[in-house]
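What you see is the complex with one protein chain gone and the rest in place.
The first chain written gets the first letter, and so on, giving A and B; residue counts start at 1 in each chain.
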Amino acid sequence: MSGFSVTEPSRGQKWIAGILVVTYALVTLLPLLWIIATGFKSPSDAIAYPPKAVFEPTLEGYVNLFTTRTRQTPDYLAENPPETWYDEIVRKYDMVVVGPSRYGERFLNSIIIGFGSTFLSVFLGTLAAYAFSRYKVPLKDDLLFFILSTRMMPPIAVAIPIFLMFRSLGLSDTHAGMILLYTAVNLSLAVWLLKGFIDEIPREYEEAALIDGYTRFQAFYKVVLPQAATGIASTAIFCLIFAWNEYAFAVLLTSGTAQTAPPFIPTIIGVGGQDWPAVAAGATLFLLPVMVFTILLRKHLLRGITFGAVRK
Amino acid sequence: MSGTVMERAANATPPKLARQIKGLSDKTIAWIFVAPTIFLLLAVNIFPLIWTIRLSFTNFRVNRANLETKFVGLRNYERILTDSDIWLTMQATAHFLFWTLFFQVLIGFALAWLINRKFKGNDLWTTIIVLPMMLSPAVVGNFWTFLYQPQIGLFNYAIAFLTGADPSSFSMIGEVSLAPWSIVIVDTWMWTPFVMLICLAGLRSIPDSIYEAAECDRASKWRQFWTITVPMVLPFLMLAVLFRGIENFKMFDLVVQLTGGGPGSTTELTSINLKREAFEKWRTGYASAYAIILFVTVFGLASIYVKALNKVKER
Partner (left out) sequence: MIIDFFKTQIKGLIRLRRGPWEMLASILIALGVVMLMQPFALVAYTYSFFVLLVGTVMFIVVSHFPE
């Protein structure tokens, strides 16, 4: 102990605070744990009353998520023994696997569009942020506000003309169209966040480089970029998470080829309504990467959600 | 300014070398760096916006392209602003906004205050609490409809367990009186950590010395809380409230997946209502005017938000 301090909470206070916070955390975590658990339940366990916390885990949900199945006659089933482990799981319900489901494609779309738009927005954002941070750009404050305000626009409000525009340019339901759109939406976040990160790099480094005979461009990518690497990485993760989670544009502007996972997962249906174990399995696979990224990002989370205003 | 040092460096060297050092002029570089961003935003945001404004004065309908498009002046605006059904969706939005902000500020601030007691492992638990906020609202919202199922849903079961009511006796998303609260609950679950994180930053920005001085003046803990803690956190709280306010005003994904606006139109928030007009009834001109009204509202709030942002930045 470094001596008595009036601002240090007492041990009792710490205990009570700790218990309350942990209780809240566990309650708040429950729906997420329930998603993961439901993914490993059989359909009957998933809708059991009372809700089952202890159950026999099965991969039925995941098999249903990735395959399309059809019901077969007992004769057919008797003649054709199951060939794979997933076929065997499906046999319990007198079904056979006839092919893959669309989930894989949709997941891949999410990856392509997410990474494509992240790369573009971070690339363009870094350049713009550097300029805003280091140079006198005319109307700087107005431009920065304009950039931020584009982020604030309600997606549905701009969706009407974008829908018309994409239709006439042949961009609707294409990867290129969605990448472009998400890049534009993420760009504002990228510029604001990266400007904050670049502002923190002392100008002396670049000045030294310039005196050493570097050109402005060389100073930018040999001195500033490596210094801003952490900032760029966390900005990229924020952009990726946004593009990954986005739903409004995706549901309005894509229907097939370029549809991402968020509009797709709720449409996974089984017999008589949503196939909850399959939905939960799809959601688990879709949400887990974001959870991992959130844990990686925890030091920069605050910056990301406040456009770099609060740095802690 | 850095310019002076760099210029001195450039001027001190022979002209040819100087040009090489400076390369392009600062102004040109700045423009090359900024232009792609501005261009993309103009193309994907401002151009569509101007198009929306133009459409909002017409009776254009996407699904009837042959129909002659007529200029109708301010009639679309007039009709929207005197329509009591749209007024009702605004009120539904207001209910959603008010209660989500109320609960999120209350719980978020309380949590931040507790975490700031610096108990062992508070970092780990903060990270766990933050998780829901980063997840896809549509996917999570869809799964909540499962938790809300009468009888088999975990939420109903938990409520039944705590109150003794029959878990199949109520349906959070099926009943007119409960549906508005079902969306408030999920949004609060999702976004309380946001308010908490910002409040925590506010609490941590207060220097210990202020409390020490107050302690010397024999101010009670209660008084310290109201005269030091609250005023110092207030700018941060304002920021959080404004941001959540803007986000929830245009709320779409979570609620669409949860209730889809139903039952009836009890949870039909403005964005959902707008989506119906634009992409189900295809009244493009009318919906454009509607979109402009929402846009101006958000833009107004966003300007206040940026002002609040700069205020916090100065701290």
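A few points about this structure:
Everything below uses one rule, namely that a contact is a pair of C-beta atoms (placed from the backbone, for glycine too) under 8 Å apart; a residue touches a chain by one contact, two chains touch by 3 or more.
Every value quoted in this text rests on a predicted model; they were computed, and no experiment measured them.
Between the chain not shown and the residues B:Y77, B:W113, B:W181 or B:W282, the one that touches is B:Y77. Contact with the omitted chain, checked across B:K27, B:R223 or B:K307, is made by B:K307.
Here one chain is not drawn; of B:V72, B:L97 or B:A278, the residue touching it is B:L97. Touching the omitted chain from subunit B are residues 77, 81-82, 84, 87, 90-91, 93-94, 97, 293, 296-297, 299-301, 303-304, 307.
Please note the rule applied: only the chains that are shown with their structure count from here on.
Per-chain CA centroids place subunit A at a distance of 17 Å from subunit B. The touching residues of subunit B, counted against subunit A in their complex, run 2, 5-6, 9-10, 17, 20-24, 26-27, 29-34, 36-38, 40-41, 43-49, 51-52, 55, 62, 107, 111, 114-115, 117-123, 125-140, 142-144, 146-147, 149, 151-154, 157, 167, 189, 192-194, 197-198, 201, 204, 208, 211-212, 215, 236, 239, 243, 246, 249-250, 252-253, 256-257, 271, 274-275, 278-279, 284, 287-288, 291-292, 294-295, 298-299, 301-303, 305-306, 309-310, 312-313. For subunit A in complex with subunit B, the residues that touch the partner chain are 5-9, 13-15, 17-18, 20-22, 24-25, 28-32, 34-35, 38, 47-51, 124-125, 127-128, 130-132, 134-137, 143, 145-150, 152-165, 180-181, 183-184, 187-188, 191, 203, 206-207, 210-211, 213-217, 241, 244-245, 247-248, 251-252, 261-263, 265-266, 274, 276, 279-280, 283, 286-287, 290-291, 293-295, 298, 301-302, 305-307, 309-310, 312.
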